[in-house]
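Note that one protein chain of the assembly has been removed; the remaining protein chains are unaltered in position.
Letters A and B mark the chains as written, and numbering starts fresh at 1 in each.
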Amino acid sequence: MKFAVTINEGPYQHQASDSAYLFCRAALEKGHEIRRVFFYNDGVNNASSLTEPPLDDRNIVARWSKLAEEHKLDLVVCVAAALRRGIRDENLASGFRISGLGQLVEAGIEADRLVTFGD
Amino acid sequence: MSEGTVKKFMFVNRKAPYGTIYALESLEVVLITAAFDQDVSLVFMDDGIFQLKKGQQTKGIENKNFSPTYRALDGYDIEKLYVEAEALAARGLTEDDLLVDVTVMSRVELGKLMDEMDVVLSF
Partner (left out) sequence: MLHIVNKSPAERNALESCLRVVQEGGAILLIEDAVYAATRGNAAENHLRDALSRFKVYALTPDLEARGMGDRVMAGVTTVDYGGFVDLVAEHKNCQSWL
């Protein structure tokens, strides 16, 4: 089955990104496809390459980048939400791309299920 | 690939405006979804009803008043605006307090409608 996921909260502040990551990993393990992960609202902060958590904490941003690399995931950051919050190509972590809100709608149309994680 | 596919999108708005950005950024998704020629419904329940309150004046908080956009939805062929009757009453409001024409529905009717959707989005 084709899934799409939306994340509306930033890393660390809220569990949304963690839950979404673990959901995606479980879906991939079950042989499902993750059509797209869309980052919206403060969720765009999940794409900041400037993130530097303490060494004994999980690295949420790097974890997404790695999952994207391993499974060729399409991690899309909303351009309008990103510009509002200072996320741009210069500080975009690997595996993410910045694009328009249309990518969220398209994911909703093309995926069999769209699951939202937020506050 | 997605060309020609029309899905039923429902946006469930449960948060008041200004205190957080969700109402505004939700509205931005609504407009884009309409541009994709999808079947769009908006539901206002809980504090989301306050998004539609008449007479919003945001000068004092130096924030953009985005409430006129709800009145412009018509121009994007978005005409399905539903408000939960119980939530409206619980806030001391009536339909006359809202800045746009809506269909007031019971929670049971809303639940049925939600069940029929393809994609339900909440921010």
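Basically, a residue touches a chain if its C-beta (ideal position, glycine included) is under 8 Å from a C-beta of that chain, and two chains touch if they have at least 3 such contacts.
These figures come from a predicted structure and were not determined experimentally.
Student: List the shown chains that the missing chain touches in the full complex.
Tutor: A, B
Student: Which listed residue (B:E62, B:D96 or B:D115) would be found touching the missing chain in the intact complex?
Tutor: Final answer for the missing-chain contact: B:D115.
Student: Check each of B:V30, B:M45, B:I78 or B:V100 against the chain that is not shown and name the one that touches it.
Tutor: That would be B:M45, which touches the missing chain.
Student: Spell out the interface residues on chain A facing the chain that's missing from view.
Tutor: Its contact residues with the unshown chain are 1, 3, 8, 15-16, 19, 22-23, 25-27, 29-30, 32, 112-119.
Student: If you put the missing chain back, which residues of chain B would it touch?
Tutor: These residues touch the chain not displayed: 12, 14, 22, 45-46, 84, 86, 107-108, 110-112, 114-115, 117-120, 122-123.
Methods note: only the chains that are shown with their structure count from here on.
Student: I'd like to verify one number: the distance from the centre of chain A to the centre of chain B, where each centre is the average of its C-alpha atoms, in whole angstrom.
Tutor: 25
Student: What residues on chain A touch chain B, complex-wise?
Tutor: For this pair, the touching residues of chain A are 6, 8, 40-41, 80-81, 100-102, 104-106, 108-110, 114, 116, 118.
Student: Please name which positions on chain B make contact with chain A in the complex.
Tutor: 1-2, 5, 7, 9, 21-22, 25, 28-29, 32-33, 35-36, 38, 118-119, 121-123
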